[in-house]
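There's a structure below that I have some questions on.
Partial complex: the chains shown occupy the same locations as in the complete assembly.
Order of writing sets the chain letters: A, B, C and D. Residues in each chain are counted from 1.
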Amino acid sequence: MPRLRLTGRGLWITALIVPPLAVMVTFVAYPILSALAYAFYDWQGLQRGEFVGFKHFHTVLFTEPFASWTRNAFINNVIVFFSLMVIQNGFGFVLAYALWRELPGAAFHRVAVFLPVVLSTVIIGFLWKLFFHPIFGPVNQIFRGMGLDFLAQPWLGQSSTALGSLIFVNAWAWVGFPTLVFLAGMQRIPTELLDAARMETNSEWVLIRKIVWPLVAPSATVVFILLFIGSFNWFELPYIMVGLDGSPYGSTDVLGLYFYRTAFGNQSAGVQDFGRGSALAVLTFMFIAVVAAFWTIRLRKREIQI
Amino acid sequence: MSTASAKAMAYDNKGILGTLGRDGLLQIILIANTILMLFPIVIMIFSGFKSNPEIFNNPFAIPDFTNLSNYISVWTQTNFIRYLFNSVFVTGVSILSILVLGTMAAYAIARYEFFGASFILLFFMAGLTLPLKLAIIPLFILFRDLGILNTHWALVAVYVAMGLPSTVFIMTGFIRTLPRELEDAARMDGASELRIMWSVLLPLCRPALIISAIHNLVPIWNDFFFPLVFIQRDALKTLPQGLTAFMGEYTTNWGVMFAGLTLAAAPITVIYIILSRQFINGMTSGALK
Amino acid sequence: MARLSLRNVKKQFKDTKVLHGIDLDIGDREFVVFVGPSGCGKSTLLRLIAGLDPITEGQFHLNGQLMNDVPPSKRGIAMVFQSYALYPHMDVYENMAFGVRLMGLKQTEIDARIDEAANMLRLGELLKRKPRELSGGQRQRVAIGRALVRKPDVFLLDEPLSNLDAALRSDVRLEIARLHRDIGGTMIYVTHDQVEAMTLADKIVVMNLGRIEQVGSPRTLYETPANTFVATFIGSPRMTLIKTSRDGNRLGLEDGGSVVIEDLPNANANGTLTLGVRPDALTISRDGEEGFAASVVYTEYLGDDAYVYARLADGTLVSVRTHPNALYEADEKIRLHVDAAQAHFFDTQSGQRLVV
Amino acid sequence: QEISFWSWRQEDRAQYQAIIDAFQEQNPGITVNFEAFEAANYNTILSTALAGDSGPDVMMVRAHGAFETVAGGGYLMALNDENVPGLMDLPEPALAAQTLRADGQIYAVPFASQTMLVIYNKDIFDDLGLEEPQTWDDLLAVSEAIQGAGLYAFANGTAEAWQNETIVSALGSSIIGQDFYEDLMAGEADFTDERFVAALEALVEIKDYFPDGFVGLDYPSAQQIFASGMAGMFAGGSFEIANFRSQNPDLNLGVFPAPVANEGDQHLVGLFFDGGYAGNAQTEHPEAVATFLTYLASQEFGQVFANTLGNISPIPGVVFESALLQEISELNQNSIPYIMLVHFRYQEPSGSVLLQSEVQRMMAGESTPQAAAQAVTDGIATYYEPFQN
């Protein structure tokens, strides 16, 4: 039953949705799809060659040494993700809990905790690179000053500490985000619910574990998913702090660096290979998209209406 | 159910937390964290006033704040004002477009049950997971064909595309929480759909708009990758790009670099601090969910 | 002047049919109240009249003109929403001015109208306040004021009092009654609340499951409900339905006593009959063989009245109004007598009223 | 006619502008617009622009392997004596660095050779009464002496991968030796050869004289340590000199080639070509581009280039004002190529990538010279037939 009003409404919806969709299609969908298509072609330098199907995928996944590079980068991404999950989100939860108490000065702490989030990765990277400088860096100077010389390490130069240092910096810069999201979740818990729990238990720990956390966790879905996407797209911070090669010897190599290096080359690699680079990008994207979608759906299901 | 306001919670502190000792521990955590957060930033600002030897030998010393030579060299040897203006222009136009387009899409998705609304939302969501850097070459070719290479419009286009998904995400969630009755009321009052959006919806969306704005402001203001590739004319460069180029010539003069970083970070930091109240309140009041 | 007529109006959302053919006429200056259980379609019907949702089938005429495709703002209808739906970013004045500005009135005229409405609703002091700075009752008044200034022919009000607390509710209820008398528009009012329906309405429309069960004045509905649904829906505490077996003029319960009523409906001369009795229609005796046997469950003392709740032999819970000083113990055995003049009779199968 | 000219030498902007001004004076009607980009991103920018058919008219391109990516796409103007007179007068290895192996065509005018050697602080050497070391033992002794004086012997760090390749060539070229290079080229040796391993072993020995935490020391900091006079030596390339000079004009610099293992062996430096100036095949002004390239191949330019930019121009007949450059150009007479860059950057995994990360690992003490050499050989063997047996 076509009606005048309905078509009028249809027109209005169309008018609203078409411009943003057009932007997305033109500047996201189309370029990305073309870029992904590169993965199926051979490249002579910058010139696209013939269609080669899944050859590049095979190379990055199964041909040595590319396969072990891919594996290494992937494992590092996984480490980054899980460490940030624990450190960044875990500490974020603690901070959120502390801020929730509305202790004196909470307003100030709230602003401070989020401040690094607004700084660019470039600034943060440079800043901490200087901080971690083995000779002049304030970190080591502080340790030496405290007589803890054994803690004065070339943080970014050894495989045992480099990735950890980067993870620390990332957590430093981003902890404000989960903190605020968790805080929002906590503030959304009805007072009466907490009162009800307090009628039954006197233990702060039980309260956090059985009431606060389960109620905040669903609102953290966004945080988890974004962290996941962010961890597997990690690029700028390692790029600025340790360079394109994942120095030292691949211990900080991640898929983002590896992709960039492969597609655009670096001063030492010489060769640029869009085909292989795009294959890496496609794999990364597929992995992120599948896991993120699957995860979102699962977590959303758990979501609780308060 | 009513929600626990921060205020009301305050009265419960002692009860919930039990002893003052535990509050004390939390207070210490907060203070330590705040120091950890602010210290590096303070050092950055300080270092901008220092020479290399001072930075290396006394990284923590309070500098001579009258020594503006680093800032002066950034100021005089670059087109700082020009870059700043370009950045403000590009960022401003981008944010504005993101908010306008994002609100349009979010309103359509949140309010009208038309075919494929959730599909379209998913489509926007997919944009969240994609690194647009990947598509640099097709984008370049596209902009060349559109004739906007080497103009600010190329940057605006990329930034809008980058910012839309999260904005649509945030705004859709927010608009869904707004009572439909308000729009119905306006409809009864004789307002056109456009009017409803402008006079009723937009003012109500302010918290979510501010969050989206800051959320996008940070990466857009700070981006230096896209301008690097799309902008070659010095007069069109943005602040991070212009300063990075400038720093390329001063790789070893940390003082000048930090002066540059401080100057680059200053505008957005100041904006954040000014808007932090609304931003944090917006975020914690559930505008982001 | 406003006469509304709905003819076989149906509404369907996707696959769910919500209204199954509504026929209703509303005269000028009438105060019509829609009541019915939650989800029966009251709000939906109101929104169809307002034009906020399109009518799936059927016609709606306003003063003889077909309204089906006329947009809401052109119908001369104003609506007051349950949540008030005040524009939170505008002050009281702007809330009221928004609609009339869009009508293209001159500023002087706008001010005059707002002045008038503000006086009528005692909002003069509040014009510069934002909605969040108002109490519930004040918000309610602003919502009505916003409707008033448009000088509509028809006012629609969807549970306008449900967000107010009890004390305020009865005040605002009186105010709405006064308003209707003063401005004299046609009002259509949706509520859950019996007292509101009974006290405000010229005409009550009882709805159930997307259909109209009965239309009539409060007295008509109370005294001659068309069926058991209306009978139990109107009146508080609600009417008790007693399924009796009929033997001539005697209505009996198995092992539960019986009552004799002179004038019984002709239908079902022998067989079953559902007897409807309100708390007032029953009297209690402490002994004797006449009347229904019952055992007291509980007495509710309410000051001026008391209600005795008692259980009949078949398990039906009956409420009886008594004098507040009468005291009945739990489990006390009593006999219940029916005042024939206040008894209602229904067909046990169909639930339809049986006329004597 | 306006032509654009892209470079990754941001720090040389002023000098290039002067050169361009001189060129424009000689060639009225041609305007050259110079644009410099951050070196790290130059590849990305140039590739994107070329792939998008919006490349500059004239551009700096890298040499050897990196050059082929650009040239292989057919984006560059083929050069010969006709469009660039004087091109063929350049030395053969310089031209080879800008030749696409697939078609044997030259696509760029080479602009500089770079020499890998040890740069030292003459004042420190003089103060401590030290001589330029000839043999590896001399070097150890000199290092010991400098360290004993409370300074760093070497300023080098290995935090950035590519620094690891430079120290191999700068310190190890003489140990590696001409023979090994020839055997390698002939396919008769690979990197597990003891001559190459010996060079790596030498590095392990010398790392004790690198700064504390050198594994975390980045390139600019290393340069800075040397430029500020905190270290006696810097193993690097001739390209460092300009930077040192600009950081500290008072620095009194000397150079010496990699020390030999045994007295009497030949002293060698590592040599490679840095890059070249190429024209865009699709330029709208081919004549102007050719004219400009011709100028960039001229001795006049070479002279200015050498004097103002402090680089070693391969153009014949250029004389060096700077004694140091003059010395380097003489050291170039006895050289082996900077092996990985010159020969093993054409395919992935490139020799450089392998060598850099293996040496980095070795220097951190997590691998041995033998293992490093083996890993490099294995990596290259995936595509390089002579290693596959």
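FYI, a contact is a pair of C-beta atoms (placed from the backbone, for glycine too) under 8 Å apart; a residue touches a chain by one contact, two chains touch by 3 or more.
Quantities reported herein were computed from a predicted structural model and do not represent experimental measurements.
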Exercise. Where each type of chain is drawn only once, what counts apply to the full structure file?
Worked result: A x1, B x1, C x2, D x1
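In the analysis below, only the chains that are shown with their structure count from here on.
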For this session: Quick one: point me to the chain whose Cα centre is farthest from that of chain A.
Result: C
For this session: Could you please state the distance in Å, as a whole number, between where the Cα atoms of chain C are centred and where those of chain D are centred?
Result: 92
Problem set entry | Cα-centroid distance, chain A relative to chain C, in whole angstrom | 57
Problem set entry | Contacts with two or more other chains, residues of chain C listed in rising order | 71
For this session: Could you tell me which residues belong to chain D and also touch two or more other chains?
Result: 39, 44, 47, 51, 221
Problem set entry | Complex contact set, residues of chain D against chain B | 10-11, 13, 35-39, 41, 44-45, 47-49, 51-54, 220-221, 223-224, 227-228, 243, 247
For this session: Spell out the residues on chain A that touch chain D in their complex, using ranges where they run on.
Result: 44-47, 63-66, 129, 132-136, 140, 152-159, 242-245, 247-250, 262, 264-273, 276
Seminar exercise, completed: chain A partner, complex, touching residues on chain B are 1-10, 12-13, 15-18, 22-23, 26-27, 29-31, 33-34, 36-38, 40-41, 43-44, 47, 55-57, 59-60, 101-102, 104-105, 107-109, 112, 114, 120, 123-124, 126-139, 142, 157-158, 160-161, 164-165, 168, 193, 214, 217-218, 221-224, 240, 244, 254, 257, 261, 264-265, 268-269, 272-273, 276, 279-280, 283-286, 288-289
